[in-house]
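Part of the complex only, each chain left as placed.
Going by the order they are written in, the chains are A and B; count residues from 1 in each one.
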Amino acid sequence: MQFTAAQIALMIQGTVEGNPAAAVAGFGKIEEATADQIAFLSNPKYEEWLYQSAASIIIVNEALELKQSVSATLIRVPDAYSAFAILLSKYQEIVSQQMVGIQEPSFIAKTAKLGESIFVAAFCYVGEQVVIGNNVKLYPGVVIGDGTVIGDNVILHAGVKIYHQCVIGNRVIIHAGTVVGGDGFGFAPLADGSYSKIPQIGNVIIEDDVEIGSNTTIDRATMGSTIIHKGSKLDNLIQVAHNVEIGSNTVIAAQAGISGSAKVGNGVMIGGQVGTAGHIIIADGSKIAGQTGVTKSIKIPNKSHNGTPAQEFTSSLRMQALTRSLPEMEKRIRELEKTIQQLLADKVQG
Amino acid sequence: MQFTAAQIALMIQGTVEGNPAAAVAGFGKIEEATADQIAFLSNPKYEEWLYQSAASIIIVNEALELKQSVSATLIRVPDAYSAFAILLSKYQEIVSQQMVGIQEPSFIAKTAKLGESIFVAAFCYVGEQVVIGNNVKLYPGVVIGDGTVIGDNVILHAGVKIYHQCVIGNRVIIHAGTVVGGDGFGFAPLADGSYSKIPQIGNVIIEDDVEIGSNTTIDRATMGSTIIHKGSKLDNLIQVAHNVEIGSNTVIAAQAGISGSAKVGNGVMIGGQVGTAGHIIIADGSKIAGQTGVTKSIKIPNKSHNGTPAQEFTSSLRMQALTRSLPEMEKRIRELEKTIQQLLADKVQG
């Protein structure tokens, strides 16, 4: 796929300086690019490369004043760095739209229903009665269990595993290795100290526009559904236990863990490695700092919390300051003791 | 597979009210069910649906008094909700027993020995000299390394990866993406600051009736075995390092990490995100609260611990209370200082 300087200038709203028909087929760093690539110059430190680069097209800042003649065609934009990023991103989109079709070997049950313009990479497994929407992309090794329903424009990266009977909304992105719908951690203790498994017969519902990172785990509900509402974003290696409900537009950083039946509100921000107790609620707009242990419900919305057990941010900061003043406090007590000792001695003598 | 109201009533010990020959082939919610499905009514709030539902069979509470005539056949039970759950669970069992055979493409080494009535999904990989027991189910993308031995009635979910020479007992369940038998984290520092890998030539032994969640990692021993004893249950995203030994009927919640050569006793409960130092022991019956950092051995059995470094629960609670009383203590010191100041001033004046 080739693009001309004129086409690219249109895509990034720039001005061509040189040959508008100059054409490239890929991206390169200015110091390494070949004749069929486009490069950019943002940092003036590397300006010398502009005059030596083999790239046919180079994106530069509007403000740049040339010190020598340049063989490449230039595209001038307000910010060369971000224009290059936008271009890369648009290119990825175009490439991705061209990824269509079913690679072999793949396993697609006869009772599965597939939408239009989907891409199924080799080694994907689509179970019985699965429904997949339009423009869905399944990267290599994706496994979709029986009866699961996937919306439109969903991207499941390599090795994503979704168990049976789950529901995935539209425009959901799930990164590699994430597991959706594994059994919740439910066991009933028996008299002899052993445990009996409680069947986990619910499912997981992930609503529209949710993005989930790599190697995260979201367990199916014991009964009913574990739900992640519209627009929420989860990072890598997060644990979402059975029957958890996460509100809309909530953001959870890596390695956080939400225990069973906890209910996280809308617009919440949860830092990395946070843990919550089960069966609690976290009010809308709460901000939980990294490594916090939330042991009780947070009922007042829009407050910041940290520490284990979690406290509101201001009282926790005051407590930290006091803890840090412990050596000073101990010294003050010692001095008081000395003074009293002296007073008592004086009194006896007196 | 169709079931009649009479058959279902037998399975959940209920009483048929209507046509015992009414038959269904699947499950539905009362408000959405079609004529070939069974539904249930538990919450009286939804009673109106009972009279409108298209479901051919509906499970209801014994106590329910009908306010209108119902077209569906009813099955009355003490608790409709749990009867429905039991039915679903029995149905899953029946369906799962029917999952037998080897799907293509799969890769099974010629020297592997396979038991009877096993299910091997597409894209599973069974290495050289692997031994697999009877009634084992391998979901898509399971990888079993050379020489590993798997017992009877084991379920390995999608993408479970077991390295070479490991031993898995009977009735073990391992959820998607979990890795068993990866190299322990062992490196010897060299004089130039770099590290040399210590070969990890041991294995992992997982005994009968153990269940392990999704994306957990259990490393092989440097020499000898990392062992998880009978009946223990591990949640998702847990780290079990090399040469760890976990007792029987011990329960470990998500994202906990057990460091190398630690020895966890029987009947222990470990909360989410707990971390332990290496080479320590945790006595039988210990209860470790979430996010605790166990830095030393816990030698007295049946005690509760929390905090980092871990303390017995009562002393840790007292410490938390005292920490919270710091502002009060500081105030008391200030007042003492004032009084003494006054006393001294009086004395000088006196």
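We take it that a contact is a pair of C-beta atoms (placed from the backbone, for glycine too) under 8 Å apart; a residue touches a chain by one contact, two chains touch by 3 or more.
These figures come from a predicted structure and were not determined experimentally.
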Note that 2 identical chains are shown, then give how many the whole complex contains. 3
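Note that in this section only the chains that are shown with their structure count from here on.
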Taking each chain's mean CA coordinate, subunit A and subunit B are separated, in whole Å, by 24
In the complex, go through subunit B and note every residue touching subunit A. 81, 85, 88-89, 92, 103, 105, 121-123, 139-141, 157-159, 173, 175-177, 209, 211, 213-215, 231, 233, 235-237, 248-249, 251, 253-255, 266-267, 272-273, 290-291, 320, 323-324, 326-327, 329-330, 333, 336-337, 340, 343-344, 347
Which residues of subunit A touch subunit B once you look at their complex with the stated criterion? 105, 107, 123, 125, 141, 143, 145, 159, 161, 163, 177, 179, 182-183, 185, 187, 193-195, 197, 199, 201, 215-217, 219, 223, 237, 239, 241, 255, 257, 259, 273, 275, 277, 291, 293, 308-309, 318-319, 322-323, 325-326, 329, 332-333, 336, 339-340, 343, 346
